[in-house]
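The complex appears here without one of its protein chains, the remainder shown in place.
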Amino acid sequence: MALEGTAPLMNVAKRPARAKWRRIFRSKTALVGLFLVSFWVVLAVLAPILPLQSPTKPDVMAMANPFPSAAHWLGVDILGRDILARLIFGARTVLLVAPLSVAVAMTVGISMGMVAGYYGGQVDAVISRFSDIILAFPVLVLYVVLIANIGPSVINIVIATTIASAPGIGRITRGLVLGLKQQEYVAAARLRAESTLYIMLVELLPNCRGMLIVDGCLRIGYTIITIGILGFLGLGLPPPNPDWGGMVKESTTVLNVWPFMSVEPSIAIVSLVLGFNLLADGLREAWKP
Amino acid sequence: MTRFLCKRLIMMMVTMLCASFLVFAVCEFSPGSVARKSLGPFATQQQVDLLSKKLRATDPLPVRYSRWLGVLLGLIPDPLQAPDSGLNFNDPRGAQYFGNFGYSTLNKLPVNDVIWNRLKNTAVLAGLAFALIVPLSIIFGILSGLKEGGALDRFLSVICITFTSIPEFASGVFLVTLFVILWPLLPGTSQLDPGSGWSIPSQLVLPVAVLVIYDFGYVARMIRVSMIGVMERPFIRTAVLKGMNTRQVIFGHALRNAMIAPFTVLLLQINFLVSGVVVTELVFAYPGFGRLLLDASLFGDIATLEAATLVTVAIAVTTQLVGDLGYMLLDPRIRVK
Amino acid sequence: MEEYPHPKIPALVDDFKSEKLGRREFLRFATLLGLSASAAYSIAGIAMPMGAKADDMPKGGNLRIGMRCMEIKDPHLADFAERSNVIRQVCEYLTFTDRNNITHPYLLEKWEASDDLKTWILHVRKDVKWHKGKPLTADDVVWNLKRVCDPAIGSSMLGLFTGYLVEEYDTGEKDSAGNAKKSSRLWSDKAIEKVDDYTVRLNCSSPQIAVPEHLFHYPMFILDPEEKGSFGPGANGTGPFEMTEFTVGKNAKYKARTDYWGTGPYLDTFEFVDLGDNPGAGIAAVASKQVDGLSEADAVQINSMKNFPHVAVYKVETTQTIVARMHPDNDLFKDKRVRQAMRFAIDREKVIQTSLLGAGTPAEDHHVAPSHPEYAALPKYPRDIEKAKKLLADAGFPDGFETDMVTRPDPIWELNTAQVLAEQFKDIGVKVNIKSLPSAQYWEVWTKAPFSLTAWGHRPLAVMTLSLAYRSNAAWNESNYSNPEFDKLLTEAEGILDPKQRSVVMAKIEGIMQDDGPIVQPFWRIFSTVIDKKVKGFELHPSQYIFAHQYAIVQA
Partner (left out) sequence: MNMEVRNAQRPASQLDLSNGIPCTAQEPLLQIHDLRIEFRGKDETVVAVPGLSLDVMRGESYGLVGESGCGKSTTAMAILGYLGRTGAVTNGSIRFDGEELVGASPRQLRKVRGRRIAMVYQDPMSALNPVRTIGAQLAEVPRIHLGTGRAQALEMARAMLRDVRLPDAGDMLKRYPHQLSGGQQQRVVIAMALLARPSLLLLDEPTTGLDVTVEAAVLDLIAELRHRYQTSLLFISHNLGLIAESCDRLGIMYSGELVEEGATGEIFRRPRHPYTQGLIACIPDVDSDKHSRSLAAIPGHIPLPQERPQGCLFGPRCDGFVAGSCDRVDLKPDEVEPGHQVKCARWRDFSRREEAAVVVPDGDRDAGDAICLTNVTKLYGTSRGRSLKANEAVTFSVKEAEIVALVGESGCGKSTLARIVTGLDQATSGQIRLADRNIAELQARARPKKLLQSVQMIFQNPDSTLNPSHSAAFSIRRSLIKFGIRKGKAAVDRRVRELLEMVRLNPDLAERKPEQLSGGQKQRIAIARAFAADPSLIVADEPVSALDVSVQAAVVTLLLDIQRANKTTMLFISHDLALVRHVADKVVVMYLGKVMEQGTVAEIFGGAAHPYTQALLSSIRSTDPDRSKAAHIQLRGEMPSPVDVPRGCRFATRCHRKLGICEQEAPPLRRLSSSHEILCHIDPTAGQTVSDGATRSADITREPAND
């Protein structure tokens, strides 16, 4: 009998892993999202080598007429600092803190969800109950209570994000794992004496990847909003670090005379959040089974 | 059913207990004593120590927590309200009654005098927003979920996803610029004060709008996803192949199924609206619950913070319960037999 | 020769006439010594600025001022202008210092000072009635004065009275660090003495000229002894209004008294509206006429509102300021050259232009303002990066250093100043990380942080601030500054009445502050606000004080 599969399967790309990512390029939504996100990422990465003005140095001369000009493309803020530079340097902070927070939260959440979903029973009950309690807390309250009490800093924002989001991520992971652990390949792994940790990390985790990446994108977007809100509440990163939420707060006072000062950082936040949201949406669409 | 409800009620109590303890625990991390905060910057350490002692803030955490719990349940009188404490705390309701949330160190009033009025204000705001979010998101979600990828879907999805990406402070900024400053149609703040020359309804327009803008897109997207899922389900095919027209299919078969999953999401918005309104309340100087919560947590007013947290958690667990009950109503498959 | 209420006044008149004494100082001293303002003005040869005549004031209406409504525990503990403003409409002071630094009798009919300035006789007005009916008596005044001197109450008056009415003593106990615990008490049983039903005598341990000004310090309200220091709606007071409603974070409402002893009030009702911490909300509220004005509007807010057609902008120069203060006992700042370098690093004009949008005047690092009567002009020094760097290098920091600076996020001008200062410190190699703490936390550490930015309110006298903030072990000595020479000179200056003599001492004090002092002080703030043009009688007081009984609304 001839061996099966000698004829190449024509319709399937050679490298499915890459094909999965390539599918993003077919989704317009994902592309727009990717563009917005990479726009900011590129600017943030290149910030030190871009011919930007100092994001913290006031330009007293420009304050007489802070509106966008040839010298300051997006104008200067109420302290005479170049808004463009502040936005771009602010992107560095946001693009560091938000993904970092989400990454930590994901690590904790995924671990919780994996353990709860895989072991089930009492372990699941304890973890789920704990998650329920955290989730019953309104998220923003959680942030405010935490940050107001432990003070604003990158670490603390990471901690707060982790506490606030890990249960949600855990719940998603748990749901995925509950389904996946019934899969026969998991049984097969058990039958070849694989350790539980191995099963979780090698057999289960990669198959949660898609959903978790999508969820992660949404969460990064949401965390950016939260960081903005914290900045707006005066609980954001300490100045003079350009903090987008803080920039809006600083300039709401001059909204009616210099609206661009608050509108520009608002647009920056909206565009970046929108980027992540679109990316998540596009990925979900592209990876839909 | 009774069993189920009892079980749920017990779980609710446990959740609230844990949550309240958590607040106490988190406040432990707070640098600075409540006494310092309530005496202000210029008080001497001596005064601070004295007040700390009076407030019994130096007791260990479990002691304070159980005392708080005892006071709340009306088991013991509030020691802070005793006349000899020298704190001048007087609750007209008495020092010992069920539901005694204690005395707010921030407002120098019984928490019960502060919190309910604020909650009422926020309930008005949240209720109006919710009343708009529900129909708007359903209409948007259903219309765009009807034909995934169609022109209408793309258009509505772009609106929804963009709106959800606008933080409240940003939309507050945009709206105030437009409708207060450039085109002064509406008042810039909403203190719910009829004496300000603006009617209460006109004061509510902008805060409600900010909340709706931020929130409805998210819910609409949930409903959209659910609707798309439902439209792909075989029973929709059954309905179409029965000879039903689109309207009959949607209202007869799709709608109720499409609402099952987003129902909980919709209810979750109540939680969000009750406490997530902080930013909106701040932007519009609205005398609401969110700001109270913010002020209390910034100040370290643990009595108010506890009460506010308990209320929000109670709302959260109640909506969860309502969600589950509504779920049963919507989906006969999970009704308790 | 006229009959003067105090034997020192003729000398003052002479000095003024021989131009040894400025007009401001003359007016201030003369009135402090009991000369009536009108007499003082007439000697000074200028017309007394007149408030609007009561007869011209329209009656009725409701006025709404936007202001934070903070919780009030005890009026004698009032520590912010906002708190005292809420009380001020109900309870009153014995004296009143106007925006020109001239102190007038208020609940007092007049006061008399002894020649040595150690004995002050206060004559209480006889026509003042508490809202609840009984007349104001010397007993009430004595109770209030004694109360603020009780350390258990914790009023900031204690600090002001220390040195002439109050003394510090060792309690004999030790605190946890092993230092002797100190407490305060009246220096003598007779320090505050009732003479008769309408006369009170203060017997001071040392000469003090500023007694009438101290009596206008913001917690020094005269309360009804029966109310034991509580305050709330319906609280008794001698003032023009009765408080009808008070909700922390929301509003305070008042109803005019019909039997007020003084002029006014013209309004039917008055109201403070809490607009929260968001400065944008204040602007929005003014824009949509939800409030008739704000108690305070910073330069940025003014900038936004100056074009509103319906409001008038009010400005007043104040001695409100901000200091970046260093702990000289901290390793980084123990070398005075470091502190000097920090002062040389600052370009004051630039700070004023950026963080205050120009609404300020440069300060000279010694916390004495040109508008203070004690001010002695010293040579000004400009920004000098090279010099600063050299000083740092000499002090052992050739590459500068990095430090945290604690500040508050609100009000925004403070944070802005912090950012501008940090940026300028960067130029001399000092990297300043701004640590902005929510107010509640900030006040927890404001005296403890090695490097911190602190706003100081307006005070009519420089010595008031200096003794509160820089005297060794003073209650509010946030900078842990301790310099025996400074303390000695300060005590000396407080006792000197002769301006010439005193300015010599003040120059020394100012010099010490510039050379050795713990602060970098970039500017004095110009205080400003907006009030609807329909409001008549509004005057901006440098202490942010609101006196609603002076205001009236012109109906359109």
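A, B and C label the chains in the order they appear, each numbered from 1.
Everything that follows uses one rule, which is that a contact is a pair of C-beta atoms (placed from the backbone, for glycine too) under 8 Å apart; a residue touches a chain by one contact, two chains touch by 3 or more.
Computed from a predicted model, the values in this text were never measured in an experiment.
Trainee: Using the contact definition given at the top, list the shown chains touched by the missing chain.
Mentor: So, spelled out: the chain left out of view touches A, B.
Trainee: Using the definition of touch stated at the top, determine which of B:60, B:92, B:201 or B:332 touches the missing chain.
Mentor: The single option touching the absent chain is B:332.
Trainee: With the missing chain put back, one of A:46, A:61, A:123 or A:187 would touch it. Which one?
Mentor: Per the contact definition at the top, the residue touching the missing chain is A:187.
Trainee: Suppose we count only contacts with the excluded chain; which residues of subunit A make the list?
Mentor: Answer for subunit A: residues 1-7, 9-12, 16-17, 26, 183-185, 187-194, 196, 202-203, 206-207, 209 touch the chain left out.
Trainee: Across the whole complex, list the residues on subunit B that are touched by the chain not included here.
Mentor: 147, 149, 233-235, 237-245, 248, 252-253, 256-257, 260, 330-333
Keep this in mind: only the chains that are shown with their structure count from here on.
Trainee: Taking each chain's centre as the mean position of its Cα atoms, how many Å separate subunit B from subunit C?
Mentor: Computed from C-alpha means, the inter-chain centre distance equals 41 Å.
Trainee: Let me have the rounded angstrom distance from the C-alpha centre of subunit A over to the C-alpha centre of subunit C, please.
Mentor: Roughly 48 Å separates the two chain centres.
Trainee: Where in subunit C do residues touch at least two different other chains?
Mentor: Residues 277-278, 280, 283, 287, 438, 441 of subunit C each touch two or more of the other chains.
Trainee: If a residue has to touch 2 or more other chains to count, which residues of subunit B qualify?
Mentor: Those would be 30-31, 173, 176, 181, 282-283, 298, 300.
Trainee: Spell out the residues on subunit B that touch subunit C in their complex, using ranges where they run on.
Mentor: Listed in rising order, the residues of subunit B that touch subunit C are 30-33, 36-44, 46-47, 50, 88, 106-109, 114, 117, 173, 176, 180-181, 184, 186-189, 191, 193, 195-198, 281-285, 287, 291-292, 295, 298-300.
Trainee: Given the complex with subunit A, which residues does subunit C contribute to the contact?
Mentor: So the residues of subunit C in touch with subunit A come to 277-280, 283, 287, 298, 300-301, 303-305, 307, 350, 353-355, 357, 409-410, 412, 415-416, 418-420, 422-423, 426, 433-438, 441.
Trainee: Touching subunit A in the complex: which residues of subunit B?
Mentor: 11, 14-15, 18-19, 22-23, 26-27, 29-31, 157, 161-162, 164-170, 173-174, 176-177, 181, 221, 271-272, 274-276, 278-279, 282-283, 290, 293-294, 297-298, 300, 305, 308-309, 312-313, 316-317, 320
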